[in-house]
Structure formats: C-alpha cells, structure tokens
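Worksheet: one structure, shown below.
Here the complex is missing one protein chain, while the rest keep their positions.
Take a look at chain A:
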Amino acid sequence: MQDYRTLKILDRFEKVFSNLGVDYKVMRRILQVKLTMDGRRVPTIFSQNSGKQVKETTNQYIKSLWIYVFFGLFLIPFILLGNHYLFQMSIFYGIFTIFIMTSLISDFSSVLLDIRDRNILYPKPVDRRTISTAKMVHVFIYLSFLTIALAGIPLIVGFIRHGFLFFILSFVNIIFIDLLIVILTAFIYMFILQFFDGEKLKDIINYVQIGLSLGIMVGYQLLIRSFDLFNFTITFQAKWWQLFIFPMWYGANTELVMNGNIQPLFILLTVLSVLIPLISIWVYIKLNPTFEQNLQKLTYHGKAKERKQSMINRFILKVLCPTKEERSFFRFASLMMKNERDFKLKVYPSLGFSIVIPFLFFINGINNDFEQLSKGNSYFSIYFSLIIIPTIIVLLKFSGKYKGAWIYKAAPIQQLKPMFSAVIKAFLFKLYLPVYLFLSVLFIWIFGVRILPDLLVVFINACIYAVLCFMMLPKTIPFSESFDYYNQNNKTAILLGLMVIVAVFAGLHYISTLIHFGIYLYLVIAIVGLALLWKAAFNISWENIEG
C-alpha cells in the first residue's frame, strides 16, 4: 500500500489532532486504507467508458479531477464579465454548488454511508472520536481536491481581474459553501433515512448518479453551443424566495464588499452567508448520533408491499408475447432493466441523451423562428434518438449481478428464441418506448399533429433497427457478463456501420413523404418487413452463443 502525499501534508497537523484527543497514528492508518480503496473505485464521471485496463497505481479518482478542471474553465466567463458581482457570482456559486453536490452524492455517498466501518472498526480498540474524525478528514480531503480542481483556475483568474480582496473573499465563500454542501447532503440522507429504508436511499443515490452522467453528456454539448447565452440583460429585482437560494448569499456578500453596495437586503444576505454555515455545523454535531443510528437502517430491508399486476398490463403482455416462455422472459428482463442499479447507471443516461440529441439540431430555431421551424421538416432529427439503440443492445448482456446467470445453464432452457425475442421486446417497450413517447409529445407540440404518421413510421423503423442490430452484433445471454468487460474488445466499427442504417431509414422515409400518401405505404411496408424480420431473427441455438 502506498503512502500518500496528502497524508504527509496532514502529518504537519499531527499536534492539532492529538490535542483534540485523536489517536493520530491510528487515524492516519485508517485514512491510508480509505484512500487506497478510493483509488480502486471508478468514479461515476468515468463510468461511461470504464474498461478493465485499470492500473493499480493510477488513482482513478485523481484522474477524474481533470474533467472538473475542464468544467471549471467554463466558470471563468462569469468572473471576467464585469462588475455585476451579485449576478455573476450568484451564478458562479450556483454552478459550483451543483457540481460539488452531485459529485458528492454520486461518488462519496459510499463514504458517508459506509456501515462496514461500524462492524469492522467498532470492535477494535479504537475510540469513536478517532473513527469519526477519520471520516471527517476523509470527506475533507476529497472535497478539497474537488474544490481546487473546479474553482482553482477561476479563482486565479479572479485574482488577476479583480484583485486580492476578491480572491480572499471568494476563497472564504467557497469554504463556507463546501461546508454547507456537506451538511446539507448529510441532512438529506438523514431525512430520507428517517422515513424510508436503505433501498430507497440507494435508489435515490442511483438516480443522482444517472442524472450526473446525463448532465455531463448534455453539458458538453450545451456548453459548446451556449456562448450566445451570455448576452443576457441584467436586471435585479428582490424577491422573497431569493433568501433561500444560498449561492445568492455569497453573490450578495461579494457585491457588498467589492462594490460597497450597501442595501438592507444585501446586508441580510451577507449575514446569512456567514451565520447559516456556523449554525449548521452546530446542528450537525448535535444530530450526528441520530444520523449514525439511522445508518443502521441501510441494512434493514423493510417489508415491501406486494405488487399486483393490473388486468390491463396482463392483457398487453399477452398481446406482446403470445407464448408462455416469452412472457416469463419478458417479465424477468423488464424487472432487471427496472431494478438493477448498475445496469441503470450505464443505460439510463444514454436514454436521457436520446431525448436531448434531436433537439440539439434545431435549438437555435426554437428561439429565433418558431413559425418557420414548425412548418419545416426538422422533425426528421427524431431519427437521432435511434443511435442509442445499438449501444444499449450491446449493454443488454451486462449486469452488475451477472453471477446470477448460472440459472440459464441450470434451468432446462431448450429454445433460446423466446428468450432473445422477449429481451428485445422488453427493451423496446420498457426502455425505448417511454423515451420515444415523451419525445413524440414534444415533437407534436412543436410540429403539430400532422407528423403523427411519421412518428409511427419512425417507431416501426426503430423496432426494425433494434432487430437488425441484434442480428449483426455477437449474441450473448442477456445479463450474464460483468460490466468490467465492457469496451474490452472494441466494436466501434460495427456500431458506426449500424448508424449508416439509420441514415438509410431516414432517407427512405424522406422519399416517401414526397409521394402522395407515400408515408402510409411506407408504414405498411415497414410493418410487414418488421414481421418477417422478427420471424427470422431469433432462431438461435446454444452453439451461436458467444462466451
């Protein structure tokens, strides 16, 4: 186990910790173990393209910080812009808060919520104060890295642009904001655990992770396109709810100090900016024992209510899957897609992304010339939502709980056809259709009901596409491999080739709109094509299976 530079810096404060009654040597050792474990965890921000080639010595976490440095660069314009500190810095601190908080929840929850500590460390002759201080210092180390990565360069720019006073003020503000974020996150966990059990909390954390991944995917796209967003008009009107937006407190204190703009409201906000962090520290220390107690609930699995299938669902299922085997695989596959957290973390961001991409192509049109846009045929950009299909079909073979796959071998499964067709159906109806319906509603709102037949055609095309992808990609038993092997053998060429097919679909579709009633003809052809293709696609025996 390596010795960390961070710990060597910490060594200088040994006296401080000893005076607090902390066994420094033990705490240092605990931290060393924790940092080693952190290095082996793959941060969410990287999880989109993780491979097996993780090397022992390179800390994945430190590497992920570069992405935050990159995002930090986008904060610089808010500092350079001018002297409207209230406005600029409120946005600056707001974005900063969102980044730190999502990252804290998605990657550091495991630290805040680690109940192994309790079972592993409590029986050892180590006193509670040392354990809890180690936890605090651990969070502190993590937060300082993150904060420096994100705000370091912007602060230096601020120093050059606005001077030393600005730098010091921002520095102190950021420390206060960090404090507030940690305590706020702890309060949120405390709140959730008070009312729900651990499973619910894990779900919520999972959704934050999904949101972070999606946010980063979309963020790249938007940041590049959004520079014209910066010509905003700056008017400020005091509203009561602004009192609750804490990044604004810090914007206000910057305004107060830098511009000497002494308004009663600004004074109030400035007072809040100092007072609330201090009060929350005190409350946190008071409530920490309750928090630790509630953490025990993480292991507790409450009695869940039995969910009955509604008649409608049963009926739909019967229509979708005529045979019994197919129905049971469909049910299993949809449950896996809905409940397996690792799978969701990998797949749901892409689903979200497929909602966003079609809009990226006419985003400027929405603002400028809505009339013209809604009459045109930009709705063809909905075809871009298809490009996630091959990626997800590849992902269908993975699962965080891949070890459960022994059941396929143990159970007397003779025909693989129902299994594969059910999994593709489950993907189309449980994952793709909801996304597509949502997109359709938005598109109909923009382009009018006239595009309804087109939307139908696109969906049928999506189904055909999914089947084609399935046929061309190597076949593996669904949910049977570890995500560690994702991206191991590169299939980029196949995936790019498959994207060409989307273009062909879109082209044919476009030609059909040139003919009178051509779209309906195309619809009929597509449905027949899908039916024929479906019959042929899934005749697979065990010999065709890879791995």
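Going forward, a contact is a pair of C-beta atoms (placed from the backbone, for glycine too) under 8 Å apart; a residue touches a chain by one contact, two chains touch by 3 or more; residues count from 1.
Note that in this section contacts and distances are computed from a predicted model.
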{"item": "The complex's invisible chain, by UniProt name, from \"Protein-export membrane protein SecF\", \"Adenylylsulfate reductase subunit A\", \"ABC transporter ATP-binding protein\" or \"Cytochrome b\"", "value": "\"ABC transporter ATP-binding protein\""}
{"item": "Residue among A:Tyr122, A:Trp282 or A:Phe438 touching the omitted chain", "value": "A:Tyr122"}
{"item": "Absent-chain contact - pick from A:Lys8, A:Arg40 or A:Lys375", "value": "A:Arg40"}
{"item": "Where the unshown chain meets chain A, residue by residue", "value": "1, 26, 29-30, 33, 36-37, 40-41, 116, 118-127"}
